[in-house]
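With one protein chain removed, the remaining protein chains of the complex are shown where they sit.
Going by the order they are written in, the chains are A, B, C, D and E; count residues from 1 in each one.
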Amino acid sequence: MPTVTLKLVTIVAERVLQERLLRTLKELGARGYTLTDVSGEGSRGVRASEWEGHNVKIETIVSPEVAERIIEHVAEHYFQHYAVIVYAQPVEVVRGDKYV
Amino acid sequence: MPTVTLKLVTIVAERVLQERLLRTLKELGARGYTLTDVSGEGSRGVRASEWEGHNVKIETIVSPEVAERIIEHVAEHYFQHYAVIVYAQPVEVVRGDKYV
Amino acid sequence: MPTVTLKLVTIVAERVLQERLLRTLKELGARGYTLTDVSGEGSRGVRASEWEGHNVKIETIVSPEVAERIIEHVAEHYFQHYAVIVYAQPVEVVRGDKYV
Amino acid sequence: MLDVLLTNLLSPIVLAFVLGIVAQLIRSDLSFPEPLYQALSIYLLLAIGLKGGAELSHTPWSAVVGPALVTLLLGVVTPITSYVVLRKLGRMDRVNAAAIAAHYGSVSAVTFIAAQAFGQVQGHSIEGFMPALVAMLEVPAIVVALMIAFMRSNHHGSWREGLHEVLAGRSIVLLVGGLIIGYLSGMEGLQQVAPFFVSGFKGALTLFLLEMGLVAARRLRDLKKAGAFLVGFGIVMPLLHGSLAVVLGSWAGLSVGGRAVLGAMVASASYIAAPAAVRISLPEANPSYYLTASLGITFPFNLTLGIPLYFALAQWIEG
Amino acid sequence: MLDVLLTNLLSPIVLAFVLGIVAQLIRSDLSFPEPLYQALSIYLLLAIGLKGGAELSHTPWSAVVGPALVTLLLGVVTPITSYVVLRKLGRMDRVNAAAIAAHYGSVSAVTFIAAQAFGQVQGHSIEGFMPALVAMLEVPAIVVALMIAFMRSNHHGSWREGLHEVLAGRSIVLLVGGLIIGYLSGMEGLQQVAPFFVSGFKGALTLFLLEMGLVAARRLRDLKKAGAFLVGFGIVMPLLHGSLAVVLGSWAGLSVGGRAVLGAMVASASYIAAPAAVRISLPEANPSYYLTASLGITFPFNLTLGIPLYFALAQWIEG
Partner (left out) sequence: MLDVLLTNLLSPIVLAFVLGIVAQLIRSDLSFPEPLYQALSIYLLLAIGLKGGAELSHTPWSAVVGPALVTLLLGVVTPITSYVVLRKLGRMDRVNAAAIAAHYGSVSAVTFIAAQAFGQVQGHSIEGFMPALVAMLEVPAIVVALMIAFMRSNHHGSWREGLHEVLAGRSIVLLVGGLIIGYLSGMEGLQQVAPFFVSGFKGALTLFLLEMGLVAARRLRDLKKAGAFLVGFGIVMPLLHGSLAVVLGSWAGLSVGGRAVLGAMVASASYIAAPAAVRISLPEANPSYYLTASLGITFPFNLTLGIPLYFALAQWIEG
């Protein structure tokens, strides 16, 4: 089975950003995503709202170019004021055309 | 501490497949798995049942050969009709014999 | 955007260890972590308490040296008596200084 | 008649459903955590089982046999009529027609519950064994529809796994389990847990329908994919099945309330047991069709207009 | 007076809050799963909406107009007084002052509920339309505070998203939705679901306050970051706003119980709607400030000492 190497981009962010981030991902070219409820701690102890719950983790498999764009966008728009991290890893997938 | 490089195979699938996938993993040689409740979107918008909940993410650390077999099996049996993706990454583990 | 390669260390452990592991991570130099409720099976079928729930997955992005220390610590202190696995992967991050 | 309709539309239970739809349409962030949805489902199914079982325990079997046979008959007939209509009039392929037929032959427990609550508010006394009929109606249609599909086409799914999915599925286990518990422990046993399972019932149902409104509204997006035929099917078929059931129910000796509730049950389309079984057994069927029709069209139709209509018909037959 | 205070402090509702704080302080592993917290919130908000709506359905509008206007007035005035105090006395920067002002102008539904429960135990009869006032009080202050911030500074957040967050937010949808359902289905409709939504209310509230205690105690760690001024602000401001509201409420014709509850509402600081809206619209504001003040200081203060004080003042005005 032929596999392709793409990028898995992971964003962990406070919940309040969820809707905006998903919208942005779509605009930047992601074709799908997987969402997990998580909690966590980092440099900012405080999250916006207890009612909102904790953090979300958004994972999306994309082409290296889209990955770059996503990381840049998140860094530029959210790093300063929000609790958010983003990282990327190479992954091997089959049906590579599904993701690009 | 000596580390070995194995494969982390991740499957994200609609919940209805959970039991079957776990059974299959065992048959194909996986020695363990970790399961997370997730949600997500991809090429197929619709999931089988609202009562069933959303998706599951199954992660299993296996030898490269077993990884290959799992990916092939999932692609062959589930890609056409079900909402499912699968991908693999190298990971470093200690106690490598535990997983093979 | 300049990216740095660090280590993503993942620990999957029975819930009873959560507090101790998080304390240890901090002591060993981790600057943050992300926590997910998961379940799973491995070589030890049995988990400590039904009321405790199942497993937790702890992910932390750290420098290679800290990663090494964490893996060593977990292997030494928990492998014998507890249900726990640990593995590491390289990840690309921006704002690399945040994690070290 | 209009009065009856208004009572239904203005009950907190139906209004909560509407609130759910509205909340989704204005893109509110209101959403039920999945465990709450599951908890409410478990509670509601067990509660109707318990009550039905306790009622059964002091009902003579002779009163039950007729309605039970009629229910089984309807469980076999309605998937066939659905299949034929979908194939002949809707020109749908075999697999999708069978998948939808499984849903329309089976039953929606929530529609049943809403019909019963409606009847009580209207002052009808409804036979206590109706939940037993729900359990009887749920399974056969799915089996019949899968049999049609498996006889007529090559398939990818597993027949046996699909059947196990229905029989050992949550809804049957809770409903039948509740029935047996209620039957064995009787009215006295029920008394012990009545403040929880009986008094709290309608309130919990209100909460549940709020969530169902959210879920159904999410389905509305798929209406276009489903197409005009399916929309018509999702309204007309319940009316036909429901009327047939009201007639047969009255013929089998059910009270006005009982036959109207049977009508609502038979008119309803499953969206819990059937989807799970069909997804396993007929994976090539398109969930957009069967879920949208049953959850996006038939469920809201029955909840708002259908139930009062079946009651009106039941009354009219009585003369 | 001391008597009244003791009754409040020894009610299971307040004691559960204290238990939550203690559990957190002794580092107990007691914690509420998030879905339980959300389920309780949904239940409580819908329940107060339903009850309020049903009461409204048999209240003459003339009785409501005065209190409603007073409430709207207070919703506009209190964020401005808060902002001015924070800027002039607290020397706080604009963005953080506006963020905190949004919280203190808006309302904490839980404080409202606790005040109402307290009044009932004391034997006061409280106007049934109070939940409608909660809904009216929740929104304007947030709008006013955000307007101040957006007029006076460059900002990073989105004004419109923040507003949508409040108006289509869970608490408003559940509260207003409940009000409308209660209003349309009337006392009769409420009767159907009363065992669930009315009888169970105070027990569910007790459970909820246990969780609020756990949450508030986690905030206590941040008190140092917030500083002495904010601690004082979090106690004095409610007293001023609350007293003003009691006076205006009595002037608008509210009963002793009603004006005291209005006092508690206006004195309270939001920690559900406001934080979400502010986080979206004013991301550069520091959550440590506004969350700690509203949840760590003002909420416990009102719950233990504030509410009895507003009731004492309300009584005293009556003469």
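One rule holds for everything that comes next: a residue touches a chain if its C-beta (ideal position, glycine included) is under 8 Å from a C-beta of that chain, and two chains touch if they have at least 3 such contacts.
On a predicted model such as this, the values are computed, not experimentally measured, just so you know.
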| item | value |
| --- | --- |
| Chains on display which the left-out chain touches in the complete complex | C, D, E |
| Option from D:5, D:22, D:181 or D:240 whose C-beta touches the chain left out | D:181 |
| Sole contact to the chain not displayed, among D:33, D:140 or D:263 | D:33 |
| For chain C, residues in touch with the removed chain | 14, 16, 20, 37, 45-54, 80-82 |
| Residues in chain E touching the chain absent from view | 10-13, 15-16, 19, 22-23, 26-30, 32-36, 39, 117, 121, 195, 199-204, 206-207, 210 |
| Sites on chain D contacted by the missing partner chain, in the whole complex | 33-35, 38-39, 42-43, 46, 50, 164-165, 168-170, 173-174, 177, 180-182, 184-186, 189-190, 192-197, 199-200 |
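Heads up, the rule we're going with is that only the chains that are shown with their structure count from here on.
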| item | value |
| --- | --- |
| Interface residue identity across copies chain A, chain B - same or different by half | different |
| Rotation angle superposing chain D onto its copy chain E by C-alpha atoms, nearest 5 degrees | 120 |
| CA centroid of chain B to CA centroid of chain E, Å | 46 |
| Mean-CA-position distance for chain E and chain C (Å) | 40 |
| Mean-CA-position distance for chain E and chain A (Å) | 35 |
| Where chain E touches two or more other chains, by residue | 34, 38, 170 |
| Where chain A touches two or more other chains at once, by residue number | 36-37, 89 |
| All chain pairs that touch each other | A-B, A-C, A-E, B-C, B-D, D-E |
